[in-house]
Every structure is written in structure tokens, then in C-alpha cells.
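Rather than the whole complex, this shows some of its chains in their spots.
The chains carry the letters A and B, assigned in the order they are written, with residues numbered from 1 in each.
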Amino acid sequence: MSRQRYGAGIWHFATYVDRYATDGYGEPRTVLDAIELAGRVRDLDVVDLNYPFFGGQFSNEQVGAALQAAGLGVIGITPEIYTRTFSRGSFTSPDPGVRRLTHELCTEAAGVVRHFGADYVKLWPGQDGWDYPFQVDHGALWKASLDGVGQLASENPDLNFVIEYKPREPRVHMSFDSVARTLLGIEKIGLPNVGILLDFGHSLFGGESPADAAQLAIDYGRLFGMDVNDNLRGWDDDMIAGSVHPIELFEFFYTLRKNGWEGVWQLDQFPFREDSVAAADLAIDFLKTVERNLDRLDMAAVAEAQSRQDAVGAMRLVHEVLFA
Amino acid sequence: MSRQRYGAGIWHFATYVDRYATDGYGEPRTVLDAIELAGRVRDLDVVDLNYPFFGGQFSNEQVGAALQAAGLGVIGITPEIYTRTFSRGSFTSPDPGVRRLTHELCTEAAGVVRHFGADYVKLWPGQDGWDYPFQVDHGALWKASLDGVGQLASENPDLNFVIEYKPREPRVHMSFDSVARTLLGIEKIGLPNVGILLDFGHSLFGGESPADAAQLAIDYGRLFGMDVNDNLRGWDDDMIAGSVHPIELFEFFYTLRKNGWEGVWQLDQFPFREDSVAAADLAIDFLKTVERNLDRLDMAAVAEAQSRQDAVGAMRLVHEVLFA
């Protein structure tokens, strides 16, 4: 009887800057500081690490030692293909030199995945897209997105690559903007080792039902990872999971369970002004509430209500187990 | 120890048309049919009635008899100033004849309020606003909105008039679009018998925090009524209360309780494809969950967390009482 494993992006435990608080929402932290904080979260098993490691020059071994001290494993490596060098695009930069740098950084990240025995390289090409009407040749941009990912996947057949789509930010529009667009691209790439990391909040923000997005990705055999958080559906607020949309979060996990999807339940939160550890603990406590109440949910009765598309009946079943 | 009273717009128990299903989502019902259905809801005390009564020619006495049979009282009367006659505006119609008809219909509605001993005339001037850039003289439009409401309120000092604001629909932009705009207008009108009916969903749709909107209206002494429902924040979906935003609903009622606001908890739902009675029962059952859990909430501890603007601390207190 395996217990559910929990994870988090290591950036959950960093501090942040934005275009206003340019001096940051707190003292800068190194990746080692962040790992130490992550280790204090009650139920955290694994982390996703940005690469290069932030806050200084650290070797894989140093990071590995910190992880061991904190009792944490590595689920994925996220190459930082969205910093200044890549600010006009990574896979889709108009500059071939930058496209080459993108490839090199992701290839290095693949090496780090191998080093840590992690599950995947996570690609979040947040600077690939456009801001203005008429700015780009849309066909060429999309082709460059697929070529870049495809080359990596074909050169590293031993590893999985996951694409984390998002509607926008920092670009006004991001190339991999939705579950369907990303699946369309993955099918075009046509390789078995490219999948989706579904971010619950990105899905909400994009007007999707995260449960529907998960089902679609699963039906294509491409749901390789996921993370959760919350927002007001109009932006990627990366708020604490369960603080705004507990019912859709419950439906999301219901869908995973129904399909026998058994991966790590990860957090992708940005606690700008909150205590990182407290924010993670609150979220994971809520995820455990979800887990517990899924055990209590009469899934056959839900399925029966759904066969009639009976919204009131299904919601009543959910309300009964979810609320006190 | 008075029990909480519950209400609903009588249109909750009607059937609907829209621009696609022009033949309606069900057989047309008369107001008498709707009252009969409302009477089957387990915990409903009062209804808000559209005027003229829909589905036929019915006298106040006929309607009163149906209400009595159903065990229901009347909280308000909503003159239908948004049908064909008023489709280019009611208080703000460019046609002075239509503005006069608006005044006459609302004056009749005031008589119906007196007949039933209801609490208010509810004004929802949904056709007052604009669709296109350059369509209207914005200053003149706003002045007409205030003049229309002001005249009614000054001619009927014995009655309360409540304005239900909404960002848009059926107009692309509605004149009374937000709590602040409406309060600004009410202050300009300057009469004691004009207040706000705060619709939880309209507030969410408008990007407000409904709790903040309620507090503001209360601080101006203008929260005369309220109703709840739910939506995805991008439209006035009029879904079942508690189906999407249970936490913000809880905060809304927390704010009412904190301020000692003791009015009716009403529903404004449009169950297009659902059984009306089941949809109302589900919502009211959820409102009772809210009520019960407010009793359990440590309001002093919440206030203390709020004094530090401690989001995590306050949310933990809420999660602990709200979820199973």
C-alpha cells in the first residue's frame, strides 16, 4: 500500500523579483538554501531543480549532498531557457546562436537528469511566442518550437522530455499555450519520449477544465507529470493549492485516480509574501484532504451520475465528502 | 434564536430561452407554476417576483394565493425593464417615451411591493449601457441612470429601491457596473431609500472580492439585499452556489456575520438544464454548511491573522472548519 509521494519545484523556496519589486521580495537564496527549506516541509519527497543551479556555482555533488541532508530526491530538471539570453526566444529565437545555446543548455540539463536519476527534463519555453500582432511568422515560429524539442528528444532517447504549456507570461502569448496545442505538436514530433507536464493553474488560466485536460493527455499516453497551485483564472498567480478552486482540484485528482495515474503530486507555487514552508505545508495538507476524501467518494455513483450528465447529482456526492 | 431565512428569485423556477435555444430549455411556465415549484424547495422562505407576472395575466391576489399555498413570502419586486420595449435602454433610452414607460412600470412595481409588504423594488437596468465605442455620450448616459432612479426614490419615500449592479450582459457594458460605481451614484442621488442588492456572482464576474464589496456597501449603509450563485469569473453563469467558489462564498458570509448583517440569504441561479428544485436544494444545503461552519470558525483568530495580513494562517483556520 504505497503512500502518495509529494513534490515541489525548488523555486517554491526561493525569493522572487518582479518588474516593480526589482530588489526582490526577500533576501536572495541559493539553491542550497532553498533545498534546506524544502527539507522542512512535513511531507515532501522530491523536487524539480532549475538548471543552472541558482545563487552561485554549485556542483551536482554539492546539490546532491544538500538533497540527501534534506531527505529529498529529484523528479526533474528545468533548464532556465527564459533568462536574459533567451528573452527574445529560446527554441524560436530569431538568432541562431541563441537557438544553439538553448539546445546546449537543455543537453546539459539532460546530463543532470542522468546524474540524479530524475524522471525528465522539463521544458518551459516561456519566452517562445509573441507580444504584438504582426510580430512573427506564425508558421515558422511553431515549426521552430517543434524542431527544437524534437531534436532534443531524438538525441536523448533514453530520457523523457516534458513540455509545460501555459497561455502566456512572460510573453503576451506562448507557443505551447494549451493541452491540445501541445498534444498536436507532440504528435507531429512523433517521438515516444515527449510528454506533457500539466500545471493545474495553467490549465485553469487557459480556460480549460484541468480534469478534461488531464483526461485528454492520458488518452494520448502523454501525461508524464503534473503540478498544482491555484489562481483566479485570469493569470498564473501560482497561489496555494486549494485556496480558490478546491472542487476542480478534487475533480482533477479524481480523474487521475480513475485512470490509474500514479505519479508524484507536485506543487508549483510562488509564495511571494508568504513563508515558503508554511505555504507548502498548507497545500500538502489540503492535498491529503483530497486524497482522503477521494477514498470516501463513491466513484461508481459519480460515474453513474455522469452517464446521465447529472450535474446536481454528481455535485451532491462531491459536496458530501468534501465539506464538513 | 432566529433561524436564517432563505430566498430565491422566482425566475429560478422558470424555464429560459437564449439566442440559440430560441424555443427554450423547457416548456414555458407561468409565475404560478414557478411558485408551486419554489414551494417544493425544502428551506425556502421568500421569493423575489418579476413584474409583470410572467406567463399570463395574473392579479396580485392570484399570485398571493399561490404564494400562500406554497408557504412563501415576498422579499422584492423586480420590474422587467429589460424586455423588448426597453431593449435600447430603460432609464437611459434615447427615446423619452421609453424612459417614461420605465418610470411607469417601476411605479407600478412599487405598488406591488406595497401590496405584498415586500422589502424593496429591485432595479436591474440591464439594458442601460452601451455596446460600441463612440455609441454614447458617457456623461449623459450616467446622468440619465441617476435621474431615473432618483426620481423613483424621491416619489416613493416609503419604499426602498435596490440597484443590482453587473458588469455586463445583455449590454456589452452596463451603467451600474460595480459596487463602487453604484455607491458613487447612490451618494450623488443622495436619498436614504436607495441601496444595493449585491449579487455574489456579479461581483466575482466584475473582478471584485465579494467580501470586500459587501464591506464597502455596509460601510456606506447601503447593503439592502444580496443573493448568491456561482460562475467562472468570466461571465454571469448563475450556477449553483458553492459549485466553484466555496471559499470566497464563505468569506462573503463571514463578512456579513462580522458586521451583524441579518438579511435573507437569497439565490439567483439559472438552472438552464437542471431540475430547479434539486438545484435550489443543493445550494441551500451548501449555505447551511456555510452557516454551520461559520459557527465553528474562530472569528477572533481569523481577525488576529488578518491584523497581520497572514494569508496562510487565515486560510488554515478556514480549511480546518470548511473541509471534511
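Here is the rule we use: a contact is a pair of C-beta atoms (placed from the backbone, for glycine too) under 8 Å apart; a residue touches a chain by one contact, two chains touch by 3 or more.
In this text, all values refer to a predicted model and were calculated from it rather than measured experimentally.
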Number of identical chains forming the whole complex, with 2 shown: 4
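Operating definition for what follows: only the chains that are shown with their structure count from here on.
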Whole-Å gap separating chain A and chain B, where each centre is the average of the chain's CA atoms: 39
Complex contacts: residues of chain A adjacent to chain B: 207, 232-234, 240, 242-248, 273-275, 278-279, 282, 285-286, 289, 293, 296, 311-313, 315-316, 319, 321-324
